[in-house]
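The complex appears here without one of its protein chains, the remainder shown in place.
Which chain is which? They are A and B, in the order written, and residues in each are numbered from 1.
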Amino acid sequence: MDKEIVLKVEDLCKNFGPVKVLEEVNFTLKKGEVLGLVGENGAGKSTLMNVLGGIHPKSSGYVELFGRQYEPQKPEDATNAGIAFIHQELNLFTNLTVAENIFIDKGRANKPFLSRKEINEEASRILGKLGLSVDPNSKVEKLTMGMRQMVEIAKAVAKDAKIIFFDEPTTSLSPAEKGTLFELIQEFSKKGISMIYISHALEDVVMLCDEILVLRDGKTIGEQAKIDTVTLDEIVSRMVGRRMEQMYPYVEKNVGETILSVEHICQGRTLQDVSFQIKKGEIVGLFGLMGAGRSELAHGIFGTEIIDSGDIQYKGNPVKTINPQKWVQEGAAFITENRRDEGLLLKKSVSDNLVLCSLSQLGKHFGVLDSKKQIEVSKKFVEELRIKTDDVMNQKVCNLSGGNQQKVVIGKWLMIEPEFIILDEPTRGVDVGAKEEIYHQINHMALQGTGVLFISSEMEELIGVCDRILIMHKGQLTGELKRNEFTQDTLLKYAIGELSDGEKEGERERA
Amino acid sequence: MEKRRESVRGLKTEKLDWFLEKFYKYGLYVVFICLVLFFTSRNSNFFSFDNGRNLLQQTASSGIAAAGIVFVMLTGGIDISISSVMFITAVISAVLTDAGLGFGGALLVSLACGAAVGCINGFLVAKLHIMPLIVTLAMQYVVRGVAIGIVGIQTLFFNNEVGKFIVKTQVAGVLPLIVFLLLVIMALGQFLLSKTWFGKQVYAVGNNKLGAEQMGIKTTRIVFLSYVICGALAGLAGLVSGAQVGGISPTFATGQEFIIISSVVLGGVSLFGGKGTIFPNAFLGVLIMMCIENGLVMARTNMYAYTIVRGCVIFVAVLLDSIKNRGETR
Partner (left out) sequence: MKIVKQLRKILVEQSVVVLFLFYFVVCLLFVPKFANMENLLNIVVQSSDLIILSCGMTFVFLNGGMDFSITAVLALTSVIGAKILTSSQPVVLAISEAILAMLAIGLMIGCINGFSVTKLKIPSFIATMATQLIFSGIALTMTQSNTIGGIPASFNLIAQGKILGIPAPILVTVVIVFVSYCLLHSMVYGKRVFSVGTSHMVSTISGLPVKRTICSLFLLSSLYAVIAGILMTARLGAGVPSLGKDMMMDVVAAVVVGGTSVSGGEGGIPGSVIGAILVVMLNNSLNLLGIDWYYIMVAKGGLILIVSVYAILKKSSGREVAIWTKKSS
């Protein structure tokens, strides 16, 4: 029964500056076993992977690999030690062939020349071992996502990996491809390869893994447990079991008429027939796990991503051309998930960022910039939002803390006095104090009649702030909960696809 | 993230994609044949063995330089200093061969001299991360200035023994030496790209630089070496071209860089990195470009109209490339 321990992690900590991302993580991985690693978004799973993969150095703690101390300095160290990573975003070169991708770093082993025949044969052998019928000579860009995943796995096999990390490997796979992947994982396990399987699809984790470990807020919750000793409900409660704190201020609002109505939005496989409405002064939450299509929906509505079909009505009028410029003119705002690349001009000053959306209002005659007004409104918003900055006009946004950066983003949209706003993960990477202020701002907006679509993967904040929560799973809206129906369990069950609206009604009838 | 940018792009449709893929696969040959037919119809001498050989001879220097720039373009960079490199090596080899250097020596000197400029470019681009366009633009002026400084502003004549040897020698009786050189360089370059891990890593860097770095590929070194190769081959092209033209004036090879870049883009090497080959892509591109120029000469077109045609060809080539490759995330 007692297998050899291949990887032992003791009291592993990782800080980024003052922020603790991993705190005293403990676990062991035995030979030939599959360890399921679950947790909400931001629980620290990817950081854990990055620390073990040599991308970030650990802050403290002890890691033992095959009985020896293991301190990777760079990604190569992990590879040489026999650890392979299958990332969610695949690390393949689409312009090269399958075989070339599998052996690309052979060049590092001082082998200058490659023989196409040789690598193709070797690749075929490996692919054959994996039971795959991919032509090793075909370019990766021609393969489906599932096939690409298999190539990534073949890469790990070619490197003779003893431990393989899978990070959400199933998000872009078809059911059949998923089946193949699971068979492979079981096969590997028999051959003595150990695996860590990170996924939001709990049913897969339960089916595949021998043991399970729950991470929450960078800490391991409960002991690492044999999979047959815990139930799905227990896992869910470990994942979410955070106390509801007083920081979520809910206020009663006057909900008015419908401001935005979205009908039958479709986009490839990411969005399938999504319809919903938002009323004036209403805060509607949108919950879903990673890859459920929440951000894609937001971008589709705002016109930064092209949708295949669907209608949008705004203030009762159909929106014909969907583009951000039009939306901003109409008084709609969009706080994106990616603050650095889509929300802020990092190299520019606080003030320049604040006035970005309302530039046209700053013009006097002939488009002359009213710099007095710019200073005035910037100062006003800095004060109102309590943005901590030394110099509104000159301090660059990249020198602000995460919370203050986010406040700048909110401020820039508040300036256009939006009637409808989409917030995509507005509290990510923001400290507790700033979070609370952001919730207040959201409430404040709603009280003034703004319709709010609040996308988040933190259930607590949605439950705390929203009037209504929509839940997405695999590109579809699976449920809609009223305020009195909010519980973390139901939300998560909808989000992992265990419940959908049809079933809920069935449940009600039984009750 | 990147997916989003891709979808804002707009221009692309599946039909167009299909067409472009086929175009770069077969269409270029069709274009080439059509061009040959067209110019033959204007002047029956066009389609002849002599003119064919002539065409290949004219292709030699741009072809050699093109083989070099493919490396840089595959990494997603650009090198517009190659015209000046061609000039300086032409000048240096002319001067040194006058002083008694042999063909082998001239070959080595021009390769080394080009490689030296490539080293500077490579260092500034790969190590210091300065925009390749600005670096190579500045180097273009610096190198040309230095070269003129060596010989002064008078036209230099490269018609000594070595010059004649380069132009006149026929390998095995029929194949001109410079065409032989072109074929060898192209074959070697293509071998480097498709049969060595270095070549594969060049493609990898152009496709996904961050990913390559994460996999432990030494991207800085790869990019640096690409510029060195590009410089060295441009140097060799300068030697060939200098010997061919004979009179090397201070404006020697000016504007060549854009002709060469657009030829290889026309052949299917992407400006956005990671796509294309030396053979057949770059070769075919240069051949078509030469064919157009050669044809225009034979059809006795106004010589000032060349630049217009060149501009149009560049435009079409990069337009097709933009439609095909822009926004492809990897």
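Note that in this section a residue touches a chain if its C-beta (ideal position, glycine included) is under 8 Å from a C-beta of that chain, and two chains touch if they have at least 3 such contacts.
Treat the numbers as computed from the prediction; the structure is a model and nothing was measured.
Of the listed residues B:108, B:133 or B:299, the one in contact with the hidden chain in the full complex is B:133. If you put the hidden chain back, the residue from A:339, A:407 or A:468 that touches it is A:339. The chain omitted from view is touched by exactly one of A:104, A:193 or A:356, namely A:356.
Along chain B, the points of touch with the absent chain fall at residues 4-5, 8-9, 11, 78, 124, 128-131, 133-135, 137-142, 144-146, 148-149, 153, 250, 255, 258, 261-262, 265, 271, 302, 304-312, 314-315, 318-319, 322-323, 326-327. Mapped onto chain A, the footprint of the missing chain covers residues 16-17, 19, 56, 302, 304, 324-329, 334, 336, 339-345, 347-348, 352, 355-357, 359-360, 362-363, 366-369, 371, 398-399, 402, 405, 412, 429.
One rule holds in what follows: only the chains that are shown with their structure count from here on.
Put simply, chain B touches chain A in their complex at residues 1, 3-4, 7-8, 10, 194-198, 200-201, 203-204, 206-208, 211-212, 214-217, 274-275, 328, 330. On the side of chain A, the complex with chain B involves touching residues 55, 74-76, 79, 91-96, 100, 104-108, 111-116, 141, 299, 304-306, 338, 341.
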